[in-house]
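For this depiction, one protein chain was excluded, whereas all remaining protein chains were kept in their positions.
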Amino acid sequence: MAIATQVMKKFINDPADVVKESLAGLAAAHPDLVRVDFENQIVVRKDAPTGKVAIISGGGSGHEPMHGGFVGAGMLDAACPGEVFTSPVPDQMLAATKAVDGGAGVVHIVKNYTGDVMNFKLAAELAEDEDIKVESVLTNDDVAVEDSLYTAGRRGVGITVLAEKIAGAKAEAGGSLAEVAAIARKVNDNGRSFGVAFTSAWTPSSPTPTFEIGADEMEFGVGIHGEPGRRREKVKPAAEIVAEMAEAILSDLDAPSGSNVLAFVNGLGGTPTIELYVIYNELAKQLAERGLTATRSLVGDYITSLEMAGASITLLKLDDELTQLWDAPVHTPALRWGR
Amino acid sequence: MAIATQVMKKFINDPADVVKESLAGLAAAHPDLVRVDFENQIVVRKDAPTGKVAIISGGGSGHEPMHGGFVGAGMLDAACPGEVFTSPVPDQMLAATKAVDGGAGVVHIVKNYTGDVMNFKLAAELAEDEDIKVESVLTNDDVAVEDSLYTAGRRGVGITVLAEKIAGAKAEAGGSLAEVAAIARKVNDNGRSFGVAFTSAWTPSSPTPTFEIGADEMEFGVGIHGEPGRRREKVKPAAEIVAEMAEAILSDLDAPSGSNVLAFVNGLGGTPTIELYVIYNELAKQLAERGLTATRSLVGDYITSLEMAGASITLLKLDDELTQLWDAPVHTPALRWGR
Amino acid sequence: MNADTVQRWLEQAAASLREQRDYLTQLDAAIGDADHGTNMDRGFTAVVAKLGETDGPSVGPGKLLTTAGGTLVSTVGGASGPLWGTALRRAGRALGDAEEFGSDELASALDAALEGVVELGAAHEGEKTMVDALGPAVRTLRESLAGGASLPDAVQAAFEASEEGMRATVPLQASKGRASYLGERSIGHQDPGATSTTLILGALASTVSAEK
Partner (left out) sequence: MNADTVQRWLEQAAASLREQRDYLTQLDAAIGDADHGTNMDRGFTAVVAKLGETDGPSVGPGKLLTTAGGTLVSTVGGASGPLWGTALRRAGRALGDAEEFGSDELASALDAALEGVVELGAAHEGEKTMVDALGPAVRTLRESLAGGASLPDAVQAAFEASEEGMRATVPLQASKGRASYLGERSIGHQDPGATSTTLILGALASTVSAEK
């Protein structure tokens, strides 16, 4: 059976083409929403550039629907997908920035990974050389990582989805470059996430899965690229897992009893919906115990790690402003309401 | 490693509680859309009964979001989830039928499985005893099964999702009991599906996965309960798999060159979005070759088989009526647009 | 025979279904969806609980069976729920309100059960279903009684006929139920429903033979 764990079973052709072919599928399925510029490997909102402040994001592929699936009215103007689990190159972000800038400036939403940060930094410099105003916003919500001098800082995970939606609404509402960037930062500051994995993702170009994990083990605090978390431990009941995830998040997020939150239960790719709702059920109990109310929810696969079996929880403390922006219409391949 | 394949890794507590706990999560996450009657184990639209013709469906659990995730405005009025992979009991369908009937009658959308058919039949008889008008619609779109005297007939799979959406729109538009049932049958008659699995689902209460499959094998024509398909074969490139899936469907569906179709690429639970779009890309080529145009698309996990890695393709031949009803607003936990 | 006979029968059936639960599920995994053992066990456990509520003596054997059948319909789901539920309800109705019943009534009750199953499921012998076990059993019971066999012997013969029918499902290709999706691949496997049927008839045989 050892070999059994070493055969990759995926709907792909040449592993080298998976990103481009998946983007081609996105373009074919949603011609009304997005177009894909294959030369620059970017997904651009069909009607870009618009007059409003534009928002782009990007990162390694393998996290679909993030980010390409979030391009459309009320969310992103463009997405820059890198190779699987590898941040995109500055050329992509520059091309995207130029493609969507309507003169009001462009917000770059960047997940806090060394590679993403450096590539976006170079891109922002290049864009400014071309007189495009750029504001960069860093997401770093993963509480599994100690935020200290001894790490590259917290990883950007689930909150990125919520920041893109809410900043997108702010831009749609006519917010200025500074205002859109500010609301994205507000979302990041008020959100925390934590992930757990049962199995490893398998990068198509890699000879083996990203990490080995025992048949009865889970990674508590996993990152979306399979980065290790706080510890390896035996699989246990959902009630215990979720209680610990919630504690990790809520001991870090300042959400006093009486607060409203957006509860986001995210599947990492290989975990089915039936389980995501079991998790939500446990999470609801954890929130209730602490006097917190989930006035908004999101349940599904929105930021994945290829076929990794696992899930993450993101909690965002809500106020009226964030709630209204969350409720505002959005129309993208992966997130849609109000139109 | 043999044992590795024999340890169940799921976000669950007691396997006996997984269905109820998942329903509790659904209710907690979407209190604005649905309520769950735990005594009868049914998911009911929050504002039921409405004056319109009501639509209920049901079947074994393990296919989430189907059906509970489709309860809401413009789709189902109630869903009856059975135990995992076991059809619900007549009591559930009777309770659901009574809960949603506003006097205009109730359509039962039933997937063609012996158990579902018989349980819904008994329920319909009981409902009629209580003077509720019931119209039953059978979905049987899985072309992997020979429809002959020697089988229980084709299985109801992906088309069920589309039938529930479109019939829901018809009911919302004020269609009569007969009209709503008729449109659901029209969808079934004009749709065909085909599924492929890389791995088996694992029923929580079962000591082992439903079926064994080699490390390099796939089941070509799999059913959503892990029922076998046309053959076992070696995994191959997505282009070849999808070409054969499309051929199986289009050699059975009468869709002449020039026809418009709704192309539905469905993940079976363990296959990530990046792969679903690779499939869509290949499907688009297959359609183009035959002079078919996908004027509408749906890509995601809508009818799953627990954590099974695999995907299904459903093609629905569209006319103006079906297209308009598809575009009509829908607001459920899993499918939402237009409001 | 009376209500106690029926109660003992159902209790014994529940016990052996519980005992064979995983075996039945494995049979179903081979040609179905791996839940038959769970389904039957869930149903008969509920039946026994239900009979616990309705205090035995006051209720006649017919009513006991219809109650049991209703409980199966309400708790099993799947194909076997409606089928066995209908079977027991029909058998109960056949027994009517009598406090006691004899071998002829038992035979008619099982005839009615079989009829109910065929009416609902439209399966005939040879389609690799529970009918392949129930059909021969019902026939054999009548024949042996007609041949003058004692009730225990006749029921034992019926049970053995069901076992034979069960074994005979192995080479068959299923044309009803989930297993039919397998086409030729269903050949070589024993039908789970036929198997649980023999367990239930086995329970009947030992109950009857235990009667004084």
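When the chains are written out, they are named A, B and C in that same order, and each has its own residue count from 1.
The working rule: a residue touches a chain if its C-beta (ideal position, glycine included) is under 8 Å from a C-beta of that chain, and two chains touch if they have at least 3 such contacts.
Remember, it's a predicted structure, so these values are computed and weren't measured experimentally.
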item: Visible contact partners (per top-of-document touch definition) of the missing chain; value: A
item: Contact partner of the left-out chain, one of A:Ser87, A:Thr199, A:Thr271 or A:Gln286; value: A:Ser87
item: Identified contact with the non-displayed chain, of A:Arg192, A:His225 or A:Lys317; value: A:His225
item: Option from A:Gly51, A:Pro207 or A:Gly258 whose C-beta touches the chain left out; value: A:Pro207
item: Touch with the omitted chain, as defined above, among A:Asn119, A:Thr160, A:Asn281 or A:Thr332; value: A:Asn119
item: Subunit A residues touching the omitted chain (full complex); value: 60, 82-91, 113-115, 118-119, 121-122, 145-146, 149-152, 155, 203, 205-208, 210-211, 223, 225-228
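Just so it is clear, only the chains that are shown with their structure count from here on.
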item: Centroid-based (C-alpha) most distant chain relative to subunit A; value: C
item: Central chain (by mean CA position); value: B
item: Distance between the centres, which are taken as Cα means, of subunit C and subunit B, whole angstrom; value: 32
item: Inter-chain centre distance, subunit A versus subunit C - centres from mean C-alpha coordinates, in Å; value: 55
